[in-house]
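Written below as structure tokens is the structure these notes are about.
The other protein chains are all here in position, but one chain of the complex has been omitted.
Chains here go by letter, A and B, matching the order in which they are written, and residues are numbered from 1 within each.
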Amino acid sequence: MTEIFGSDLIAKIIIPIPIALWIALFALYAVLAERKISAWIQDRVGPNRVGKWGLLQTIIDAIKLIQKEFVYPIRADKLLFRIAPYLVFSATFLGYAVIPFSSIYIGVDLNVGLFYFFAVTSLGVMALLIAGWSSNNKYSLYGGMRSVAQIVSYEIPTALSALTVVMLSGTLQMQKIVMQQSGGIQNWFIFGGPGDVSKYLLVPFMLVSAVILFISTLAETNRTPFDLPEADSELVAGVHLEYSGMMFAFFFLAEYAQMFAVSALVSTLFFGGWQSPFGNLIPFLNTPGMQFFWSLIKGLFFVFVQIWLRWTLPRVRVDQLMNMCWKYLIPISLANILIIGVYIALK
Amino acid sequence: MKYFKHIYQAISTILIGMGITFRHLFQKSVTIQYPEVRLQLPERERNRIFVNIDDCIGCDQCARACPVSCITIETIKAVPGDIVGKTGVTSQGKKKSLFVSKFEIDFGKCCFCQLCVFPCPTECIYMTDVFEYSSYSRDGLIYQFSDMTPEMVEEKKKKLEEYNIEQAKKKEAAAKPAGKPVNIQPPEVKPSEGENKAQ
Partner (left out) sequence: MSELRTEEMVINMGPQHPSTHGVLRLKVVLNGEIVVEVKPYIGYLHRCFEKHCEAMTYPQVIPYTDRMDYVNAMNNELGYAIAVEKLLGIQVSERVEYIRVIMAELQRIASHLIAIGTYGNDAGAFTPFLYCFIDREKILEIFEMTCGARLLYNYIWVGGLSHDIPKDFQKKVKEFVKYFRPRIDQLNGLLSYNKIFIERTANIGILPADVAINGGASGPTLRGSGVKFDLRKNDPYSIYHKFDFDIPTGTGEVGTVGDCWDRYMVRVREMEQSLRIIEQAVDNIPEGDVFADIPKRVKPPVGEVYVRTETPKGELGYYIISDGSLNPYRVKARSPSFCNLSLINQISRGYMIADLIMILGSFDIVLGEIDR
């Protein structure tokens, strides 16, 4: 985007602004969407009094939260307690830097983009631990420890399943991964990526890989069915027990931002990112404006699937969570890598 | 082998569950937008009690039937010749002989069991379908059904007292001739003259 603005510096300042606006807007309306979709699933109506169709609901809730007093526990660590929510949010926000929204709009097109994404979202773990520890409350410490154990274990299947795409595409750079999926829906990595007909052999394995990536990133954002550490019908209410008002809102903002970030990641890696499914058949759909549309639509679709899963499934117990990760997801993703490696070697 | 069976079961049951919830996304919701839309309540609905005080004969059956003692009734006997209410009879033609000076139902205590409705001989107490009668204070839930003002109550009480005193006096007056003890004097025994002369 440097060309558009002439100067490098101005580009660097202007580029993050739309992303920040998008995150704020998305978080506001994702909460509403979650409430509405959960209501429709449960044969109810959801918020519809505040503004038509409840559109102003989250804004009013945010105003209410801002008015609340910040309550600090007396023996909480002063500095750490206050910065923990902002750290969690920053970790998520940093990940948005490498997500391509269109062919010309990406924060920074690092040549290790994917690796950077995983590294930076791990900072969130540290921030959660800071939040749990500095609250000086044994329940939030327990919740924090459980959260951390969950996130750290699920980073492994995330990385392993993303590795399959890296093996097929040969690069870690996000824009290059999306460029390789051009030409229509048959070239998306879920169908084996660009190549000759033999790539269709890979379809079941790439499907498994995509599913594992989706599940593990769901576990990383602490969504049901993996939200035992923060469930409210459990004994401990999780790491944000002691937080009130705007700080509490920041944890939730971070959670929803993370939801979109991982949906965008899954759609970029496996489902073509900003590529239109019609390829070059309809050239209009390939312009940068429409590319925004495609990347947002795909991200929002996966967010919808996440919300759908939350309201369908019961919770998984903590030790069963770990069991699933270490005994099922990791061996399967390792087997996947082996098979895809064999295919590449034989080609 | 159990390993793969677990995986298959997990995936299939999750997909079935997701299918069910997806279908519900497109079904009509069951919510009613109260207070703009209200449900039609059935005719036997049991909510706030209503007493038609013109028909009440003050028999106290409903107060005795109530398990939580939320009905308080105070009556004043009517003096003969005094007409109770407008016509002196209930709508069924039964003669009323008691003034109902206080008929109070405390809806904070009422358990809506309907036991007061059945013993009423004139069917003047019954349950309506009014349920929106919240109040800001406990006293706001105490409903008075009697239509006698305090002055009327005083007046009737005085009348009754006067009547009672009159009746008591009348009883005394009527009892005098009948009940007064007769002063029976024993006959005077005079010494007879004949006996003294013989000596």
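Brief remarks follow.
Rule of thumb we're sticking to: a contact is a pair of C-beta atoms (placed from the backbone, for glycine too) under 8 Å apart; a residue touches a chain by one contact, two chains touch by 3 or more.
Owing to the predicted nature of the structure, the values given are computational and were not obtained by experimental measurement.
Summary of contacts with the chain left out: across A:206, A:316 or A:340, the touching residue is A:316. Think of the hidden chain as still there; on subunit B it touches residues 6, 9-10, 13-14, 16-17, 20-21, 24, 30, 41-42, 44-46, 65, 67, 111-115, 118, 127.
In the full complex, subunit A touches the hidden chain at residues 38, 41-44, 224-225, 227-228, 231-235, 311-320.
The rule is simple: only the chains that are shown with their structure count from here on.
Work out the mean CA point of subunit A and of subunit B, and you get 67 Å between them.
For subunit B in complex with subunit A, the touching residues are 3, 6-7, 14, 17-18, 20-22, 24-25, 27-31, 33.
Chain contact summary for the complex, subunit A toward subunit B: residues 37, 39-45, 308-309, 311-313, 328.
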